[in-house]
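Removed from the display is one protein chain of the complex; every other protein chain stays in position.
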Amino acid sequence: MAALPKIRLIWLGFTAALMALTLWMVFLWVPTEINQGNIQRALYFHVPVAWTAMVAIVLIAVASVAYLKTRDEKWDRLAVAGAETGVIFAALMLITGMVWAKPVWGVWWTGEAKLTTTLILFFIYVAYLMFRAYFPPGEQRRRLAAIIGLIGAIDTPIIYYGAQLWERAHPSAVVGPYSNNDSSVDGPVGLTLLVATIAFSVLFVYVASERYRLRKQEDEVMALRRAISLQALRVATTSDSTESISSAPAGGA
Amino acid sequence: MGASLATVWTLARKDLLLELRSKDIVLAIVVFALLVIAIFTFAIELTPSRARDVGPGVLWAAVAFAGVLGLNRSFAVEAEGDTLDGLMLTPVSRELIFFGKVLGNFIFITIAQVVIFPVFEALFNISVLQVETIVIALLASLGFAAVGTAFAAVSVRVRSREIMLPLLFLPTSVPLIMAAVESTSAVVDGGSWGDFSEWLQLAIAFDVIFMIASAVLFQFVLEE
Amino acid sequence: MGTKNSVALAVQATGLEKSFGNAAVLRGLDMTVRDGEAVVIFGANGVGKSTLLRVLTTLTRPDYGSISIYGRDLSKQAEYARLSLGAVLHSPMLYGDMTIRENLNFFGKMFRVRDLPGRIEEMTDRLGLGPRMEQRTRELSHGYQKRAALARAMLHRPRILFLDEAETGLDEPARKVLDGVISEHRAAGHAVVMTTHSIERGIAESDRVFVLAGGRIALDAPSSHVTPNDVTGLYSDPSDA
Partner (left out) sequence: MRNFFVLAFVALTALALPSVAMAQSAATSAASDGNTSGVITVIQVDSETNLVGFVLSTQNGELVEVSVNDSTSFGLENAAGDRWVSDFGEDPTEALLRITDQRERFAPVTVTVADGVASAVVDREQGDLERNLGFLFAIYIVTWAGFFAYIFIVSRRQSDLAREIKALTSQVG
C-alpha cells in the first residue's frame, strides 16, 4: 500500500518534468514557423494529443480481446480507462484542430481525414461509455462493452480510409492564405514534436492509470458492500445452515 | 456446407414468415425513410442541380436512420417470447444463427429499398434506378445488416435499446454511408463503375470485415 | 475419470458459482444426476432454482465451475450437449405469430430431427395438440402453450428433460398429459430434472430430492426418505431474511 503512491508520485514528477521540457522547447527553443507564425506552435499540442487518442484505441482493442479471452476484470478496467481517457484526448484533438484551423484556413471545420476520423471515433467511444452507464454492472456489461470496443477499433482503419477518399473528393473546404500545411517536420520542429509526443504519451499513461485506479476502487467498494450484505445474511441464518448440513444424508442411495 | 446454408436459410425464412404476419419491420423502414425524404423536399428548395447535389445524401441518411428502426425490431421479436433462449437451446452454431439473422435483415432492408428508391426518384427527380446503384444498394444493405445485427443483439439487453442502437450503429456505419453516398452521386452525375471503384472497394471491404468480425463476436454477445 | 464412466451420469456439476451484479446466486454448487433418474429441486422463491436450470441447460454460463451432460463438457462441447437435452422453462419459447406446426417444424429443422413430419404427428397425438396445430401460439391458452412447449422440448428425443415449474397454471387435462409424458420419459430410462412448488407431487414423481439453499444443494436424499416437512424446514433461507 505504501509503495504504490510513491511510484505514482515519481511518475507524476516525470510527467511534469517532461511537460516542462516540452513547454520550454515549444515556446522558447523551437524557431517560429515562417508561413504560419506562432500559431503553428499548436502543432506541438495537436499532433501529440491525436497520437495518444490513437494509442487509446489500440489499448481498448488489446484490453477487449484480452478480456474476452481471460475474463479477468483487470482488462475491463484497462479498457474503461483507455476509453474514457481516449475520449478526453479525442475531444481535445478536435477542439485544438478547430481552433488551429480557424486562423490558418479561415474555417472552423475542414473535411481533413484525421479530424473526420477522430470525430467519428469520438462518437463511437462516447456511445461505448454511454452503454456502460446504461447497463447494470457485472460480467455481461464487461463482455458486451468489450465487443463494442473491439468493433470500434476494427472500424478505425476503415473510417480513416473512407475519410481520406472523402477528403480527396471534397478538397474545397480549405481557404485562406495559409491553406497549405506542408511545413517540414525535421530539424528542431521534428525534435520538439518528438519530445512533445513522448511527454503527452507519458501524461496519457498517468491519466489512464489514475482512471484505472479509480475503477479498481469502484470494484472494491462493490465487493465490500457485497461482503457486508453477505455477512448480514450469514448472521441471520447461522442456525439454519448448521441444521441443513446435519440433515443432509451422505449422497443419497 | 450445404447443411449450414440450409440452416441459415431456415432461420431467415422463419424471420420472413414472422415479418409476413406482423409486417412490423419493413413497414417501419419504408414509412420512416419516406417521411425523411419527404421532409427534405420541403426543407430544401429543390432546383434540379441542388437535387443532384444533396439527393444521394438524403437518400442514404434516410435509409440508414430508417434501417435502425427495423434492426431494433429484429431482436425485440426474439426477446418477446424468449425465443432467443429457444434458439440458444438448439445445437446450431452461433455463427449460423448470426448469418441467419443477417440474411433476414438484409432481405428486409432490400425489400424496403425496392419501395424507397422509386419514390425517391419521383420526389427528387433524379434517376437512381440503375444497375450501378442497385449494386451499391445491395452492398450497403449487407453491411448495414452485418453491423446492425451484431449491435442489435448487444443493445437488446439494455433498458433503453431504442437509444443505444443508433448511437452504436450510425457512427460505425459512417464509412459505408460515405461510400454509398459518393457512389450514388457519381452515378447521378452520369459516371460509371470506374468513377467510384474506390468507394465500391471500401464498401466491399467493410462488408467482408464486419461480416467476419461480427460473426466471431456474436457468440460472446449471446452468452449470459 | 474415463469418458465411459461419466457417460452414465446425466448431469455432473462441480463448484458452480454464478452472481448477477452484487447478488451471488450459486455459491460452489455440486450436483450429479444419474441416467434414468428423476430428480426434483426444491427451494424457496428467488433462491436460484431457475438460474440453476438455465446454467444446466447451457443458457447461462457459470462464473466458475464445470458441468457435463452425458459426459459432454458444456464449456467445450455445448453443441453436442444441447442435442441430448430438452427444456421447458417459464416461457414457452415459441414464436407467437407462427402456428404450433410452424414452430415445431422450425425447431425440428434446427435439431435436424430425422423424419420430422412423422415425429411432429407423434408429438401431436401424445400431447393432444391435434385441433390446435394450425393456430398461432399467441392465441392459445396457457395450457396449450405449455403442451406445445413440451412438444418443442421433446421433438429431438432428448435423453434428459429439464422442467421449470412446468405444472404451474395448468388445468387438469393438461396436467395429466404432463404427468404422462414425465412417467413415459422415466420409463424409457431417461433422466428428468424438475422444479415445482407442489412439494407432495414433486416427492411422489421423483427418485431423488434436492433442496437448494444459500447457493448450494442443502439436501440430497432419496424421495422415499423425505417428507414435505424436511423440505420446508430448509426453506427459511437467506432470501427471506
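For clarity, chains are labelled A, B and C in written order, and residue numbers in each chain start from 1.
The criterion applied here is as follows: a contact is a pair of C-beta atoms (placed from the backbone, for glycine too) under 8 Å apart; a residue touches a chain by one contact, two chains touch by 3 or more.
Owing to the predicted nature of the structure, the values given are computational and were not obtained by experimental measurement.
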Chains in view touching the one left out: A
Sole residue of A:I7, A:V107, A:L194 or A:V221 that reaches the chain not shown, by the stated touch rule: A:V221
Identified contact with the non-displayed chain, of A:I7, A:A20 or A:V58: A:A20
Options A:M130, A:I154 or A:V207, residue touching the unrepresented chain: A:V207
Residue ranges of subunit A at the interface with the undisplayed chain: 8-9, 12, 16, 19-20, 23-24, 26-28, 32, 34-39, 41-42, 45-46, 49, 85, 88, 91-92, 95-96, 99-100, 102-104, 177-180, 182, 203, 207, 210-211, 213-214, 217-218, 220-221, 224-225, 227-228, 231
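By definition in this document, only the chains that are shown with their structure count from here on.
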Distance from subunit C to subunit B - Cα centre to Cα centre, in angstrom: 38
Where subunit A and subunit B are represented by their mean Cα positions, the distance between them in whole Å: 30
Sequence positions of subunit C contacting 2 or more other chains: none
Subunit B residues counted as touching two or more neighbouring chains: 223-224
Touching residues on subunit B, where the partner in the complex is subunit C: 3, 6-7, 10-11, 14, 17-18, 21-22, 80-83, 85-93, 223-224
Complex interface listing, subunit C residues touching subunit B: 54, 57-61, 79-80, 82-83, 85, 87, 89-98, 102, 106-107, 109-112, 136, 152
Complex contact set, residues of subunit A against subunit C: 136-139, 222, 225-226, 229-230, 232-233, 236-237, 240-241, 243-245, 247-249, 251-253
